[in-house]
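Each remark here refers to the structure printed beneath this line.
Of the protein chains in this complex, all but one are displayed in their positions.
Which chain is which? They are A and B, in the order written, and residues in each are numbered from 1.
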Amino acid sequence: MSLAATPASPGEAVPAPARRAGGTLLPLLGRRLVAGVFTLFAVSVVVFAATQVLPGNAATAVLGQSGTPQRVAQLEAQMHLDRPAVAQYASWIGGILHGNPGTSLVANQSVASIVLPRVLASAALVLIAAVVGVGIGVVGGVLAASRRSGLIDQSMSLGSLIVTAMPEFVVALLLVVLFSTTVLRVLPAVSVITPGRSVLDSPAELVLPIATLVIVIVPYIFRMMRGAMLEALESDYVEMARLKGLSVRRVLFVHALPNALAPVIQVIGLTLLYLAGGIVVVEFVFNYPGLGQGLVNAVTTRDIPAIQFLVLLLAAFYVFVNIVTDVLVLLVSPRRRYPR
Amino acid sequence: MTGAGSAAGARALGALTRAGGADRGGIAAITRQALRTKRGAIGLALVLAVVLFAVVGPFVAPYSPDALVTVPLSGPSGHAWLGGDFLGRDVWSRLLAGGGALLLLAVLATLLGVGAGTAIGVTAGLVQGKTDSVLMRLVDVGLAFPQIVFALLLVSVAGARPWLVVVAVGVSHTPQVARVTRAATLDVAEQDFVKVAESNGVRRWRIIVFEIVPNLVSVLMVELGLRLTFSITLIAGLTFIGFGLRPPAPNWGVMINENRIGLTLNPWGVLAPIAMIAILTIGMNLFTDAFASAAIGVDRAGDLMLEAAPFAAEAAP
Partner (left out) sequence: MTGSGTVTGADRIRLSVRDLRVELADGSADVVAEVSFDVAAGHTLGIVGESGSGKTTVAHALLGHCRRGLKLASGSVVVNGTDLLAAAPEELRRHRGRMVAFVPQDPGKALNPVMRIRRQLAESVAGLDNGRARIPAILADVGLDARPEILDAYPHQLSGGQQQRVCLAMAFAPRPDLIVLDEPTTGLDVTTQRRVLDTVKRLSESYGVASVYVSHDLAVVAEVADRVAVMYAGRVVELGAAADVLAAPSHPYTRGLLLAAPRPNEATAMEGIPGYPPRAGQRPPGCSFRPRCPIAVDRCRDTPPPEFVRPDHLVRCFRAADESVRAVAGPLREQAPGPAGPAALQASQISARYGRRQVLHDVSFEVRQGECLAIVGESGSGKTTLARCVSGLVADWTGSVRFDGAELARNVRGRDRSVLQKIQYVYQNPYASLNPRKTVRQILAGPVEHFSGKRGAAVTAVVSQALESVALSPQLLRRFPAELSGGERQRVAIARALAVEPSVLICDEITSALDVSVQAAIIRLLHDLQLLRDLTLVFITHNLALLPSIAHSVVVLQHGRVVESGDVHAILSAPAMPYTRSLIANAPRLDPPGHENPPQSWTADLRETTK
């Protein structure tokens, strides 16, 4: 290697070609999937163990007051509750993997038939709220970052602090008071849809629940987006782009925005995760026939198989969202995707 | 980047710290700084107002929270300032009596959650290696569903007694707190001043207590604030749904739910407790935000400025 001070650089290390198949994408996906499966497995164990710790057991829960010791024993045998815990777990998990998560203790139908119709209803809530909320938050955040007007900035950040502080049921009830009962009376306060019917049949009943969720998530997304854009706009590379004489549009959309994508994707992922929990209270307020209400009912009636399955479903949703988020973030971060 | 590379940044930083009114690095100082902002002062004032209300309330209520004093769902009147609830009890008296339990439970749950989470997070961050991996896998399980679902799960298992609610909510905080404190610990533990103590042979526990923990305090304070806000939200939500403190106990969450049917007749049964909860959480959020900003200004100046090198060199506002 020549050490003479010549302009050419024959000896300098050449970077590996940037288009190696997938970079680190596939290995990461593989790792995350494996980790996800393990997590779900662990969650299922925790859920199962927790519900089996109940004082009394499923049999006594079903029979309630009318359970004499003999009838309890009889039902226990029928429900296979006399087998060792591990075997019970195995049959439960096996059932789930085969599409049969057990029978509800309360309604005498399969858990699946109780839960699955509710999935669609909740999915509608979550997806619509997410799309609307993310849309408003992202656009608002980008605008706020590029305008940097002191007054708008201050008031929006204060507003978002205030709104994110309030619990969802507070927001929900305020909306009810505003639009259903007291101030205006244009929207229904509770839903009368029975589980199973399509929620899209009566869109008026969707408005307030979705509005609640949107109000709660928008400030967070807005702040994160604004923060990410600001960080990009104040970076050295954006300054360099300006010093290169690039147009304002190009600087904003070609240089700044792509660098703000990673945090935004993470925020959207977190929002979806949050919504999975937010629906519990919101559906309760509006009597909306979704998974959240299903879970509350199940806990109230101690319908153990239903509880187990619902929690497992939510955990699976979590794991799924986390994996997708990680993969997408990797896709937009060349630094991590193609390490030196 | 070689030593020479961060040289420019650190040189510039030198100018800035000489220049820019660098404060002392103490928690008291950060708090004072936070209180100097409008946000911080108003936030703390709101919180204190609600706390005072909840603590003193039961002693100044005109009626017992269980007494039937008026027509159910009647509007505000001379002897029932906020009207009657769905049974005819005095909303105002119930409001005064309804905050104490909520606050107590929320504080306990937060302390539990932050305490346990910090212990786990700091341990994982310091010990690293296998212990770290194991602990973080456990944390991942805890993070695999929403906090409220976690709490509901535990509540479904053991019934809805108050102390159980505390444990359920507290434990549901633990994974998040563990994650945050682990990251902060890793950050601090790799700083050179910790290495100085290590290379002098100072014992592990002393390093943890005297070098590392003081630098975690501001992170912990912010986490405490955030978690407390969330505890209040969770516990109020749980009692609202019907788990936790049961009627006839006066409790803001319970009040909101049980008076819902009367919204069109006497909204105050719902609006008043909602207002109390909202003021409390808003105040907490404002103050925590002010504290976090003050903390960043005071002690993270070093980290931030090393990145923002050239700017610091010239402008010293």
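Note that a residue touches a chain if its C-beta (ideal position, glycine included) is under 8 Å from a C-beta of that chain, and two chains touch if they have at least 3 such contacts.
This is a predicted model, so every value here is computed, not measured.
J.: Write down which of A:162, A:246, A:270 or A:316 is the residue touching the left-out chain.
T.: A:246
J.: So which of B:196, B:209 or B:261 would be touching the chain we can't see?
T.: Counting the whole complex, the residue in contact with the absent chain is B:196.
J.: For subunit B, which residues lie in contact with the unshown chain of the complex?
T.: Contacting residues on subunit B, toward the hidden partner: 1-8, 10-15, 17-19, 22-26, 191-193, 195-202, 210-211, 214-215, 217, 298-299, 301-302, 306, 309-311, 313-317.
J.: In the full complex, which residues of subunit A touch the absent chain?
T.: Answer for subunit A: residues 3-9, 12-19, 234-237, 239-247, 254-255, 258-259, 332-335, 338, 340 touch the chain left out.
Following the convention adopted for this analysis, only the chains that are shown with their structure count from here on.
J.: Which part of subunit B faces subunit A closely enough to touch in the complex?
T.: 39, 137, 140-141, 143-149, 152-158, 229, 232-233, 236-237, 240-243, 256, 260, 263-264, 267, 270-271, 274, 277-278, 281-282, 284-286, 289
J.: Considering the complex alone, what residue numbers of subunit A touch subunit B?
T.: 35, 38-40, 42-43, 46-47, 50-51, 53-55, 158, 161-162, 164-170, 173-174, 176-177, 180-182, 189, 273-274, 276-278, 280-281, 284, 295-296, 298-300, 302, 307, 311, 314-315, 318-319
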